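For this view, one protein chain was removed and the others were kept in their places.
As written, the chains take the letters A, B and C, and residue 1 is the first residue of each chain.
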Amino acid sequence: MKKTLVHFELLLGREVHDSAGKRVGRILSVTAEREGGDCVIREYLLGPAALLRRLGITTLRLVGFKHREPLRVPWDQLDLSDPKKPCLRCRADELPK
Amino acid sequence: MKTMDLVRDVLDKQVVDRDETKMGRVDGLLLEIRPGQPPRIEAIDMGFVVLARRIHPRLEAWLERLRRRFGVSSIRKTARYRVPWSAVKDVNPFCVQLDVAALDTPAFDWERWLRDHVVAHVPGVDS
Amino acid sequence: MNMKKATQLALGIVTAVGGFFDAGNLATSAQAGASFRFQLVWSLLLGTLLVIFLVEMSGRFAAVTRKALPDAIREHFGFTAWLVPFLVLTLVHFLVLASEIGGICFALHLVTGLPPAVWALPVAVLTWLFLWRSTFGTIENSTSLLGLLTLAFVVAAVRHHPPTGELLAGMLPSLPHHDPAKYWFIAVSILGSVIAPYLFYFYSSGAVEDEWDPSYVNVNRGIAFVGMGFGSLIALGAIVVAAVVLAPRGIEVNDYHQAAMMLTDAFPFWGFVLFAAAMAIACLGAGIEVALAMAYTTAQTFGWNWGEDLDPREDARFCMVYTAAILVSSLLILFGIDPLKLTLVTMAINAAVLPFVAIPFLLIMNDRKLLKEHANGWISNSVAAFLLVLALVLAVVSIPLVIMGGS
Partner (left out) sequence: MRNFFSLQSSAARGCGAILVFAAVLAACQHKSPEQELLDKADAVGSWIATLQMAGEKWLANSVPTSFVKSTCKEAGRDLDQAAGEAAKSQARPEVRDPLRQLISQAQAAGASLRRAAAANDRPGAAREAGRLSALGRQLEVWKQGLGPP
């Protein structure tokens, strides 16, 4: 069977829409785990908070920037069949908190 | 490191070989999408063409054409070098270590070519 | 503090003194003193304060993370975000390198009488040989010890007994009595020459080459404060000498010839040769640092093997970058570009690109995951925030100033 391959670096910054077509946010951070010899994706983190988290910026809080948690999308909720247009398999409010 | 942030801890990281010689950076990652299973990292992509793709797909196509047309045979492969994830020995905060010898890989084609064709001909360098 | 660190501290300070004063500092100081006497001293002091903090930060970063700045910035922000600053900085470094080579060529012109363009290629070869043959340590030590010659400006300034009141008054910013466009152009150029971007990339890569670890944080602090402070003292000396020698005669510095007699009042016999020697050494030291900064930045951006201590056969691509940079920038001088005009415009551009340096720098210095307890505290961050605002203002005003005030 032919493998479905996706360039990871091109996913970054892509806007994600949910099943209702509503804009959810951009993919700005991705967590992964090592499983034996493999490395597998667990969650996609969306929104500016994901970027700040990735860059380790905490100082902005001092100047009154509200520190929000990034939107977490488990790997099985993101449909990558068209890597240029990633979308959720559910509605944004159905995501596990 | 069990859990990691692929963007922060892997992408754009320094790649070193077995002897800790710097051999490039993680310019791109290839994901395999598997039905019913989480996506896994298939390979690490390195090289100029990969970087060009990140800037604009058209730049990648253009560079690729240029490379095919003018590439010296000994450095042709270097523009795109793909290492399977299984060759990764370690991912640490400092670098991504591969279980290969840099000199034997296409990532070092340019280095080798410059050494043999330019540096060796500079007076004062004993070859 | 053990013996090794004590020597490192001493050497580092000497390096900072030798590496700080370059063609840009000489040109802007001479012009400032000649046209506005002591009125622009504030700009030098402001620049020095900021550069001390920035150099301290880049050294601290390298000591704690064992990574140099370009390396860390690409890893942190990704290739696409780093690409534009990288290209802009490479272009600026190229102009700075040409300015330094132009400075050496002019110094040789003073001594030999041959036109500067004649010296472009020999100087390029000499600079390149220095880099090709030596290790990081020898470069640091030899150029910086010779660089102490630039202290001649300080000695001359003291001999002239400058008016203390006027000098102190110059430490506070004031509005010019004449030529506002020129005044602000020089003020911006001084800032650009003092806060030269290459310093940070060079300094942090050098710290990695010297294998600093977190125990060097205090040594680094000492080097930044004392070294940069001393370096700017030399620039202050040049302003004072120009103000005392050139300004009363009505000489403005629009050509290096007009600055060349600066030291002959204080040292009637040696002054002329001393000026040429100080200029040549200062520019050679800085030129080597800029060429290395370019090679470090490029190699680290692409993840190539790098290190001035390695044999050229082990990092051929790294060596090719500085070789090409030196060769190409010497062509500007070969084709007869006026070295002083090139330097002054380059310094203003230096100031204009400061946001590209400052923004990633400040973000990365606040990453507690990387730096842990060594991340920026509130003092550094306040200075940094001030710098950021200043950098954005400079970026906006410097280009119009180049068009209006650049002679």
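In the analysis below, a residue touches a chain if its C-beta (ideal position, glycine included) is under 8 Å from a C-beta of that chain, and two chains touch if they have at least 3 such contacts.
Quick caveat: nothing in here was measured; it's all calculated off a predicted structure.
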_For subunit C, which positions touch the chain that isn't shown here?_
77-78, 80-81, 84, 109-110, 112-113, 115, 181, 249-252, 254-255, 257-258, 260-261, 264, 268-269, 271-272, 395-396, 399-400, 403-404, 407
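Note that in this section only the chains that are shown with their structure count from here on.
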*Could you see whether A-B or A-C has the larger number of C-beta contact pairs?*
A-B
*Mind checking the centre-to-centre distance between subunit B and subunit C? Centres are C-alpha means, answer in whole Å.*
34
*What is the distance, in whole Å, between the centres of subunit A and subunit C, each centre taken as the mean of its C-alpha atoms?*
43
*Mind pulling the residue numbers of subunit A that touch at least two other chains?*
12
*Sequence positions of subunit B contacting 2 or more other chains*: 7-8, 11, 27, 54
*List of subunit A residues in touch with subunit B within their complex*: 3-12, 28-34, 37-42, 54, 75-76, 80-81
_Residue numbers of subunit B touching subunit A in their complex, please._
1-8, 10-11, 27-34, 37-42, 45, 50, 53-54, 85-86, 88, 91
_Touching residues of subunit C toward subunit B in the complex: what are they?_
66-67, 71, 74-76, 78-80, 83, 132-133, 302-306, 312-313, 315-317, 319-320
